[in-house]
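Below you'll find the structure, written out as structure tokens, and then a few comments.
In this view, the complex is presented without one of its protein chains, the others remaining in place.
Naming follows writing order (A, B and C), and every chain is counted from residue 1.
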Amino acid sequence: MEQNFVYDLIGENLIGYVIVAAMPLMFVLVYALVAILGELKISAWIQERLGPMRTGWKGVLQPIAEVVKLLQKEDITPANVNKPLFNVAPFIMFTGAYAAYAVIPFSSVFVPSGINIGLFYVFAVSAFAIIGIVMGGWASNNKYSLLGAMRAAAQMISYEIPIAIAILAVATLAGSLDMQEIIKQQAGGIWNWFLFGGTGSIAKVWVIPFTFALFLIYFIGSLAETNRVPFDIPEGESEIVAGYHTEYSGMKFAMFFFAEYSNMFVVSAIITILFLGGWQSPFGDFMNGPVWQSIWFISKAMFFVFVQIWLRWTLPRLRVDQLMYVTWKVMLPVAFVAFFAVAFWAMIK
Amino acid sequence: MGIGLTHYLIISILLFALGVFGIATRKNAILVLMGLELILNSANINFIAFARFGGMNIEGHVAVIFVIILAAAEVAVALAIILNIYQNFRHVDVDEINQLKD
Amino acid sequence: MEYFKNIFSGISTALVGMKITFSHLFEKNVTLQYPDTYHPINSGDMPANARNRIDVDIEACIGCLACQRDCPVNCIKIETVKAVAGDEPMGKDGKTKKLWVSQFDIDFAKCCFCSLCTEACPTDAIFMTQVFEYATYDRKDLVYHFSDLSAEQVQAKKAALAKATAEKKKAEAEAKAKEEAGKNEA
Partner (left out) sequence: MALYDVIFYLFATIVLVSAGGVVFSRKMMYSAFSLLFTFFGVSGLYVLLSADFIAVTQIMVYVGGILVLIIFGVMLTTKITGVDIKSGTLGAFQMGIAGLASLAIAVFMIIMSMNTQWMQKDPLAETSTTVEAIGGLLFTEYLLAFGVAAILLLVAFIGAALIARRK
């Protein structure tokens, strides 16, 4: 709690707690608008189109129009769905996505809850997304929804394992599960980021390929965790309509949509924290004030959101057997080897 | 009087009683398994409560970790057995499964 | 070995694909912004034989109903009133026509733009135009009335026709009566 400017301003009381809890929500709302616009515009530019142009200057107000459209749409509950579970599922999904923001440090002076096991916590709350998806898919009483939910559960559980090993390797290197601690250890410019083996003598060069491998594994696994292309098998439009959210519309669909986008930011933030120094400036102490820190952090994370959108228009969707091949036969052994190498380096350092 | 050890013990006892009731009354094997999970959770609450208030300290936490490990292993094996039973009998009613061969 | 080769090719081909899509990010956009900066009619991009909205030159129409009969979706509705002598509509070619076209409605909500009516027309009164933007907020507004006669005029024409017919009948009856009388006298 020592790292929170809101508590310094108004004291550690109920109002302070509420404000601190609401601040990431404000961020998520703004971020989601930016990400939706980015998704529309970047996909258009890659295909040499212009994208939305008619709402506001060059179409910048398009995401607001989309959100308003979603909110005022009729909220259809199909006749034969299991109503309680059907209504609860989107909220569980969004709860899981938003709970992760509790430990994400936006700057050295703002982290909603500076618990010591932040990394482990983020990893654990992603389990709620699986439950939400399975619940929504089952309650929809639709074979495509059920298939999508089953695929999503299988995929997310499988990809959690290499991701866990990648997280574990960085935690070993840093000797901590506290995100602020991990970031603080990467102070002093690009060369000290965990992508390049963290601080240490020049002898660390031999470990750089392994940290790069872990970085790639985490990134690929996070694509699968958020059901982004090329791992969007759970919602493959050409096979199973829209997967687990086939039957959802209006506000409830918006919750799924929102959860997906905020998950995209969470995994990008984690990859930034683990490998790219979090809120640390790439130039050491230069431009490393509290405001600069949050700018660095958000721009690094947004870069990975951009890469996710970019990949969407590059790669085709995988088959289910290919998906399982990638995680069990490629990512898992490579992650193990890299983990042992990094652990060895952490030991002799 | 603030929230103390007894409060946690009472919650744990109620959870335990609910689990016992579930195991005793349900016929479906998976529901019996769920009752078992409730009982394990109630035991875990006890461990942690005594770790906090009763001087068991971190050793209580370690005990809970072992319970969780065992629960995970138990559920995996139990569900595998239940699936096998379902393939042989086409149901998982624990009252009617009274022979080891089919 | 095959295994490592596969991993390597998987990563490298993904990177090649990313390079290609990234280069497309900065290429010139090919989108033509249709109503704002580009319009097919103004820029002359509309083909001469494009099938768009139908227009009717009611002066040329002779009320033969050929288009109505050929329409596969029955969107054309024509009613005619026979013209009385002395009050006949003038056609385009300077000859008088036999019929007043009292109603010529086309329901563009039904029209399938097949252009069969324009081919059937003997006087080229019904033809395709270049206009293609005629969306409305009400489906009823898509029923176009081409007849230039007002309701009163139609009533007047009908009355005149009725009167003329009645007179003709009366004259015929009189002539018949006269003939009868002449026969009787003879």
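The rule we apply is simple: a residue touches a chain if its C-beta (ideal position, glycine included) is under 8 Å from a C-beta of that chain, and two chains touch if they have at least 3 such contacts.
This is a predicted model, so every value here is computed, not measured.
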Worksheet item: Shown chains touched by the missing chain?
Response: A, B
Response to the item:
Only one of A:Ala153, A:Val229, A:Met302 or A:Val326 touches the unshown chain, namely A:Ala153
Worksheet, complete the sentence: Missing-chain contacts on chain A, rising order, are 14, 80, 82, 84-85, 88, 92, 115-117, 120-121, 123-128, 130-131, 134-135, 138, 141, 146, 150, 153, 157, 160, 177
Discussion item. Suppose we count only contacts with the excluded chain; which residues of chain B make the list?
Written reply: 2-3, 5-11, 13-22, 24-31, 33-35, 37-38, 41, 44-45, 48-55, 57-59, 61-62, 64-66, 68-77, 79-84, 86-87, 92-93
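Just so it is clear, only the chains that are shown with their structure count from here on.
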Fill in: Distance-maximising chain from chain C - centres being C-alpha averages
B
Fill in: For chain A paired with chain C, centre-to-centre distance based on mean C-alpha positions, whole Å
57
Fill in: Mean-CA-position distance for chain C and chain B (Å)
77
Discussion item. Help me check something: in the complex, which residues belonging to chain C touch chain A?
Written reply: 7, 11, 14, 17-18, 20-22, 24-31, 33, 36
Item to complete: Write out the stretch or stretches of chain A touching chain C in their complex.
Response: 42, 44-50, 53, 216, 310-311, 313-315, 330, 334
